[in-house]
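Below you'll find the structure, written out as structure tokens, and then a few comments.
With one protein chain held back, the other chains of the complex are shown just where they sit.
Chain naming follows the written order as A, B and C, and within any one chain the residues start at number 1.
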Amino acid sequence: MASIRRIFIANRGEIAVRIIRTARALGIETVLGVSAADADSLGAKLATRAVVLGPAPSKDSYLRVGTVIEAAKGTGCDAVHPGYGFLSENRELAQACADEGLIFIGPSPDNLTAVGDKLTARSHAVAAQVPVVPGGTVETLDDATALAEEVGFPLLIKAVSGGGGKGMKRVDDAKSLPAQLDMAMAEAEAAFGDPRVYLERFVTVGRHVEVQILSDGDTVLHAGERDCSVQRRYQKVVEEAPAPNLPDALRQGLLDAAVRYATHIGYRSLGTVEFLVDVERSEFYFLEMNARVQVEHPVTEAITGLDLIALQIAIAEGNPLPMTQDDIHLSGHAVECRLNAEDIARDFMPSPGRVTQAWFPALPGLRVDTHMQPGAMIPPYYDSMVAKLITWGPSRDEAIARMLTALDVCVLEGITTNAPLHRAILSDPAFCKGGVDTTYLGGLLPKLGENA
Amino acid sequence: MASIRRIFIANRGEIAVRIIRTARALGIETVLGVSAADADSLGAKLATRAVVLGPAPSKDSYLRVGTVIEAAKGTGCDAVHPGYGFLSENRELAQACADEGLIFIGPSPDNLTAVGDKLTARSHAVAAQVPVVPGGTVETLDDATALAEEVGFPLLIKAVSGGGGKGMKRVDDAKSLPAQLDMAMAEAEAAFGDPRVYLERFVTVGRHVEVQILSDGDTVLHAGERDCSVQRRYQKVVEEAPAPNLPDALRQGLLDAAVRYATHIGYRSLGTVEFLVDVERSEFYFLEMNARVQVEHPVTEAITGLDLIALQIAIAEGNPLPMTQDDIHLSGHAVECRLNAEDIARDFMPSPGRVTQAWFPALPGLRVDTHMQPGAMIPPYYDSMVAKLITWGPSRDEAIARMLTALDVCVLEGITTNAPLHRAILSDPAFCKGGVDTTYLGGLLPKLGENA
Amino acid sequence: MADLTRADIDEILKLVDSSDFDELKLEMGDLKLELRRRGAAPVAPPASARAPAAKAPEAVAAPVVASGGGSEIPAPLLGTFWHAPRPGADPFVKPGDVVQADTVIGIIEVMKLMNSVEAGIAGTVIEITAPNGELVEHGQCLIRIQPA
Partner (left out) sequence: MADLTRADIDEILKLVDSSDFDELKLEMGDLKLELRRRGAAPVAPPASARAPAAKAPEAVAAPVVASGGGSEIPAPLLGTFWHAPRPGADPFVKPGDVVQADTVIGIIEVMKLMNSVEAGIAGTVIEITAPNGELVEHGQCLIRIQPA
């Protein structure tokens, strides 16, 4: 059991600020490693200390394992929090931390190996009796043609080393398979240095539902599920908890499967098991396990009252979980909107720039996680998320109504954001009914154009 | 029934921002009248429009009835919100609004007359069978000596036209009565242009408890009580709701008396009836009625879920209250700390200046009402309150624990604040036990010095 | 032509330092000088907010003026600005008029009270900036005068 006194945060933006918030509450010091472009960011100002890792491009700063380790050691940190994205699921960082006597606030290198490669992760699912989408790896067109007959069309080609929707291709018929396969393998090679791909059935009416896992290595608990079906090009836009209109048996099946999976691989830390829910067949399939805190963790915090970052730190210190499954009570409903600096009227073009005003008042049930302040600069080098608005309500309708109020009341000026998209989604009868699938947003977008 | 479309806000600071928040949620435009010193304040930036009323001194800007009316009309407003302090209980403003066809978001001129003068207010209490502290007006030393014998020592001398503790004197024995009376009358004349004073019994162990009233003129409801006993020189420092450790019969007596008082004077709007609770005798006495929204209204909002400003606007529009007494449910406990720009180590000297950092993240149960942002200027002309931290918790202990966390996590740099005083109060066993009286803080302060 | 000497720049700096300005941009022929004071507001004011504080006439009359040319005569108080003593009458002043410091240039009405406004500076009226019969804020420019 090691008590952490100073955390090196190897991340940026709102999650750096989020981690600092909990560290301050726990009395833990923070050192934030920033790129030169983020030297004046809110996180850099709030951290006990900030150090410049390198120039703006991520590959020269946020993605450098050696630099992060060197900076953490050189500033006297005893732990490293990787946030999400960047190096958060990088086995090399976790291993280097172990080698250098730093506590990695995340799972073990072995855990990362178990879930890092889609194929390995899938084989663990099969072993843990967690259902997977029919499919498999292919190396040649012949392989692919044979498997496609078994799986059926439409199907998806995914990069084995991919993630976050990158490198996915949908194939609707046998005719287009050869060309798409070629392209997918070439892209996978270019993007991940690994040409391996696999094919799987494309579930046409599917919901993205994921389960929050908490494990101290002995006890594996879940903190309910989240529905993240509102996606654009595989990027989540709106998330909520619990998943609305999910039959109880299906929900329980998901929760049990997630715990089974995490238990099977001996997982220890926060993590999320993602599923595709086949609404038509009332079935679900394992997608992947994310071995880090998720962007959308606040909706779970809102309905459970837990501080997931505090728990993640406590687990990393070697503490046993301070609760049992029965101590985790779900109450009410929470929705999260990802506010991005992008122009929905111009095909979601990113709109970096200088923020002139940022005002997120304390409305009832509203939580805002953001690194925005008047004068903040949104550099063009990183993702365009500038704030997460999270509303809680005793019912789903009230959580939605509060989000609509928050979108009207909050002010973020100087840049263009996707707030109009969130207004449209939260006012849309289909979304308000609850339980849309992952094709929903793609269908809503053309309608927005008509009304605009 | 008139629907308000544009409100003129005749105030500044956090309450201007608070009113803008609700106006934005209701889709109502706002025009903020500012002094030249506040032209760059957050409220001026957030309002639909801001107009400069006059130079920095309040008497040349915020306190000018004619200027406010002219500005409200000239900017096409249909209503005036006076906030608290300044002109909020000024009969002349309410009357001028009525004359000029502007809706005054507050009570009628007659209501203001009924409660504006301490003696009139007291006589209404007597008529409404609401207990008052033994005492009465005096004009000469002979009057005073005679009354003092009846009331007993210690006693208080108060200015008839005073308020907020200004011009109060405590007299402990007959010997010091003549000198104190002279001084009180001279000060009252100088401060309020009215030398009249009255004497009343000084209740040595008293708690300041007040009841929130909501009335549409027909239905008079209460929204529970607040305990504001933590005071320094008659200025509230920490407030909470409900009042802790108050016997049920006493609490019910207070609530009933407040409703009786408001009903008796035909009150219509938000208002607060203040009482002194004599703990030793289990009795309470009417102090005064405040015919405006109070600084500490958020603790009531936190335990009731009501938006008092929205209700105040709806009443002013002529709408009947949308609820009955049974619809107002009190849940949990809330505490408010007034963060002032003052240096407790230097006898609470105000410390105006430029704020370099202001960060109030969305902690669970925390609400912050503030006009602070990085770069905000705190001018030396007005009161020193820079933010109100309000925490809610399912229990009083949890509300207090959350406030202590908030004090650790939030950042307000560039100026000196009284945050250390709040930490000391909220960590003090006597306060945590609940039910301190108005002498409490005066007794705590010397101990702080010893520890420092 | 830009034959500014070191001494001139010296003088300008001192002048600006002792003034109320946060920013100075000076262009003279091919000479261009920009200065910004430390801690000048980082955030541009929203369109709704007007120019900040009032400038006292004597300060405004200084040779360094932000823009436009001439001195701005600010409203001494908020109210309705009237160009003429009563509807239909001739305006107090019009562009081209020569005024003295005590010449009345308009009236500001507050709650039926008429407050006459004097020029505060001698010179020639360049422009009547604030419209007739409309609200002017405290400190808002009423007219512009080319100092004599």
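As a convention for this text, a residue touches a chain if its C-beta (ideal position, glycine included) is under 8 Å from a C-beta of that chain, and two chains touch if they have at least 3 such contacts.
In this text, all values refer to a predicted model and were calculated from it rather than measured experimentally.
Set against the missing chain, the residues A:G13, A:G135, A:G206 or A:G375 yield one that touches it, A:G375. Across A:A39, A:V126, A:A345 or A:A430, the residue that sits in touch with the chain not pictured is A:A39.
If you put the hidden chain back, the residue from A:V51, A:A114, A:L214 or A:A302 that touches it is A:V51.
Listed here are the chain A residues that touch the chain not shown: 36-37, 39-40, 44-45, 47-55, 61, 65-67, 69-71, 74-75, 96, 375.
The criterion applied here is as follows: only the chains that are shown with their structure count from here on.
The distance from the centre of chain B to the centre of chain C, with each centre set as the mean of the Cα atoms, comes to 41 Å. Look at where the CA atoms of chain A average out and do the same for chain B: the two points lie 45 Å apart.
Under the contact definition stated at the top, the residues of chain A that touch 2 or more other chains are 357, 374-375. Residue positions of chain C touching 2 or more other chains: 42-43, 46.
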